[in-house]
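Note that one protein chain of the assembly has been removed; the remaining protein chains are unaltered in position.
Each chain gets a letter, A and B, in the order it is written, and its residues are counted from 1.
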Amino acid sequence: MEQLTDIYLTYQSTIGYIGINALLALSIYVSLSCGQLALGSAGFAAIGAYASALATMKADLPFPVALLVAALLPALVAVPLGLPVLRLKGVFLAIATIGFGEVVRLGLVNWDYVNGAQGIVAIPQKASIWMIYLAVAVTLFLLWRVRGSKWGFALEAIREDEPAARTMGIPSTQYKLAMLVLGAALAGLAGGLEAHFTFMVAPNGFGFSRVVDMLVFAVVGGAQVFWGAVAGAAFLTVLPEALRELAPLVGIEPGPLRLLVNGLVLLLVILFLPAGLVSLPRRLRERRAARKAARAPAGGAGAAA
Amino acid sequence: MSALLSLRGVERTFGGLRAVDGASFEVAAGTVHGLIGPNGAGKTTLINLVSGLLAPTAGAIELGGRAIAGLPSHRIAGLGVARTFQSIRLFPELTARDNVLVGQHLRRHPSLLARLLLLRSAGEEARAAGERAGALLALVGLPDRANEQARHLSYGEQRRVEIARALASEPSLLLLDEPTAGMNPVEVQGVAQLIRRVAADGHSVLLVEHNVRLVMNVCDRITVLNFGKVIAEGTPPEVAAHPAVITAYLGSER
Partner (left out) sequence: MGQQVINGLFLGSIYALFALGYTLVFGVLDILNLAHAAVFMVATFVAVALVGHGLDILLALPLAVLFAGLLGLVLERVAFRPLRARTDSNIAGLISSLAAATIIEAVALEIWGPNITRFPFGTMPEGPASQFQLLGGTVSRLQLTIIAVAVLLFLVLTWLVKGTRLGREVRAVAESPRSARVLGVNVDRAIAAAFFISSALGGAAGVLYGLAFNSISPDMGHGVELKGLAVIVLGGMGSMPGAVLAGFALGLTEVFVVANLGGSWRDVISFAGLFLFLVLRPRGLMGAAATREA
């Protein structure tokens, strides 16, 4: 028991970040679930982080209200953003939303009221780990209930073939917009939690490489199912910690080693496990079954001869 | 007989090509209406225009007296039009049953609240939908393929799942684009029976087909298209005897 407490204290920040990263990965996942590669989440998270920090520090609002603001403001921004942008397909949507994220980041850099590139410091530490995990749990519950429902099927249909789905009466634009808005709210919430978990926010914490991280979490975990994003975030958040221990043994600096392993994991997953790490058990089972099946007839033939 | 679907002077061009060139005809409620013509005559384009996948460049399309030309396809579906595709467009990763469940989109009215609160009514709604999907798969002769991923089904099976998926929205007008292409004779026979049964239940069917026997057997009326224009129309015997039809087919196909 005491050991557990020790582990908890040592890795508190990692544990918190697993949850925050899970929320961010889920914010990408919800758009992927209807086939849209929307990469505005770093911008949404920045809006949520700054809005909540200003809410608690300048407006003295209670933390839950600040979190509500953190989720709602990006969601509101996502509506006028999504209406024109969701007409774009594939990588065009990705590029437009990357552009949006960069505009948000640069806007903050140029905004003196929030200290420009320095960002806001000394944010009260009000987010505790249970709050982060409560947010993750509520999100997962929501996604679990949507799966297999009328709406869940509509999302899958849009992902597989949007024009065909529309001929079944599915208003795909509304669904895509709803998922963009949900993703924005999740990212904003994660931003608000992060701001009050780490005391400080700065615009450069919400750049392009951050949204790339989120995408990588979702894809490495597996973008076919909602728990994949969480698995990916957990795996890739813990991995650097493990690698820090390992780095001296392989004789590579921890920084490059982390990048190298991240890159290799991502490459291997996209090439060999397109449904992500969560599909690994199923793939291994199928592989074993196939091997058994391949052996069986050979054995039969041998017996006949 | 009142017209369920009526087209007047409908035109669609692709660049300089007039794929549909001023077509006018009507589909009466509760009938099976054939649409035939040589390859490239514009049949699929016409189905795309009616289902809203494409917008006409000119002309009027009315469904039950309501103008639908150029409406988005999900709105047209909401008004009671369902279709299948000549180049099969099932959702390949979903099972046959889930494909049909997608087709029920317009007929399901679950409550989000009930679903989030894990109420019994939500489970029942989902179960009822699943059962309806199973019944539709049975109707098209695939009761035991429900849990198979669509991409693992045979060609003929995929076409039948598409029909079940289209029927799942309980359409007043069903558009079938070559539903028997690639099927064996036994399957073709099954589809013929199915079409008659669907019409008997009060749905109208607009059937694009190259299988002349099938068309002659199941259709109440037939419209013949060539180079995007209506060249003949009438009952199956009338059309079969029509000189323009004979030239069009002899000239281009046989």
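Just so we're on the same page, a residue touches a chain if its C-beta (ideal position, glycine included) is under 8 Å from a C-beta of that chain, and two chains touch if they have at least 3 such contacts.
In this text the structure is predicted, and so the values were computed from the model without any measurement.
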- Which displayed chains does the hidden chain touch? A
- Message: Given that one chain is not shown, which residue among A:91, A:134 or A:242 touches it?
- Response: A:91
- Query: Which of A:135, A:186 or A:216 touches the chain that is not shown?
  - Reply: A:216
- Name every residue on chain A in touch with the hidden partner chain. 37, 84-85, 87-92, 94-96, 98-100, 102-103, 106-107, 109-110, 116, 208-209, 212, 215-216, 219, 252-253, 255-260, 262-264, 266-267, 270-271, 274
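Quick note on the criterion: only the chains that are shown with their structure count from here on.
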- Message: Suppose each chain is reduced to the average of its Cα coordinates; what separation in Å results between chain A and chain B?
- Response: 40
- Message: If we count contacts the way the header does, which residues on chain B are in touch with chain A in the complex?
- Response: 51-53, 72-74, 76-78, 82-83, 85, 89, 91-94, 98, 101-106, 108, 110, 112, 115-116, 118, 122, 126, 129, 165, 169
- What residues on chain A touch chain B, complex-wise? 141-142, 145-146, 148-151, 153-154, 156-157, 160-161, 163-172
